[in-house]
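Only one protein chain is missing; all other protein chains are in place.
Moving on, here comes chain A:
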Amino acid sequence: MSDARSAAVAFLRAAWTPAALVAALLAVVVVASALGAEGGQVAITEMLIRVVVVIGIYVFAGNSGILSFGHIGFMCIGAYAAGWAACDPEWKGLMLTGLPAFLAEHRYPMPVAVLGSAALGGVAATLFGMAITRLSGIAASIATFAFLVIVNSVYANWDTVTAGTSSMVGIPAVVGPWTSLLFAAIAIVVAYLFQISGYGLMLRASRDDAVAAASSGVDIRRLRLIAFGVSGAIVGAAGGVYAHFLGILTTDTFYLDLTFITIAMLIIGGIGSLTGAVVGVLFITLVIEVLRALEAGVTIGGAAIALPHGAQEVGLGVLMALVLIFRPQGIMGGQEVPSPFPPAGSGRLRAGRIPESENGKFVEPVR
């Protein structure tokens, strides 16, 4: 095998998972555009932004094994950061008197505003992470929830900066399916690179066995903090994109409903893999849309069927319970998209005997 060819195979092997996920999302956008449904564009855009959010949560929760209920707080921080950057200066001068001059007097384009969202989300996550990475297990998860409550209270009452309980308006609503697809693709690539890096490896080791990881020289607190910062930046960016999709911000948008739906997406899809995060968003979105359509009523063979109001929430709950009963590890069960390329180091690693199956759980050798 020539060097060029083996390098190409190595690249394809490494790029397979993110490429397959981006291709799947692209297919969804193309199909939805072709169908040309009226509300389709909005639903698809919202779904793709949720892909970014759930991937952001996954970067920390999936790799470290610590569930976070606080990430929508970073999304809130990112969304308002984008709002500060992108709102009409006249309105800002009137309503947001507490803003510093560089925000109050200027209006920044969407990419700049979203960069600011990612930066602020990342900084907030790093600072808060210094506190929560001292905790572990359920205590850390509860602390993340406390963070969500704090962010919500501060942003709902900080009138001169966030417009408090009245809405922040006038953000250019420039984000549609294609822009959000671009951000979803960036999130997928960033999350995948993090996962296959040494940081990702050590974090997953600490997730499996923290004691043994420490004995392997792994500085668990530092790694959790890095992951928390990266994950806060991704979710912050998602907030910035969401602000440019909604055009109007209220703090209620970034609270319990969004927290629970995104966590449900991650867990149903499978918290153990990037593919699980993406599949979870697609699956739950599909279920919600189908139930919503049924609530509105459909005509099958001349008979009109409409589910009672509330069927959407009940149906979603029942379905989630069923998935967790039959697949507690989520739909993907910790696996990535099956790869057509043999795993790393094929020649030498594959030379040995075929490992016999125990529980059928080992990675099947590809020849």
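A few remarks follow.
What we mean here is this: a residue touches a chain if its C-beta (ideal position, glycine included) is under 8 Å from a C-beta of that chain, and two chains touch if they have at least 3 such contacts; residues count from 1.
We take it that contacts and distances are computed from a predicted model.
Here one chain is missing from view; checked against "Amino acid/amide ABC transporter ATP-binding protein 1 (HAAT family)", "Metallophosphoesterase", "Peptide/nickel transport system permease protein" or "FtsW/RodA/SpoVE family cell cycle protein", UniProt names that protein "Amino acid/amide ABC transporter ATP-binding protein 1 (HAAT family)". Across A:Val161, A:Ala184 or A:Val218, the single residue that touches the chain missing here is A:Val218. The hidden chain makes contact, of the residues A:Asp88, A:Glu105 or A:Asp209, with A:Asp209. Remark: the residues of chain A touching the chain excluded from display are 196-198, 201-202, 204-205, 207-209, 211-220, 272, 334, 343-345, 348-349, 351-353, 355, 358-359, 361-363, 365.
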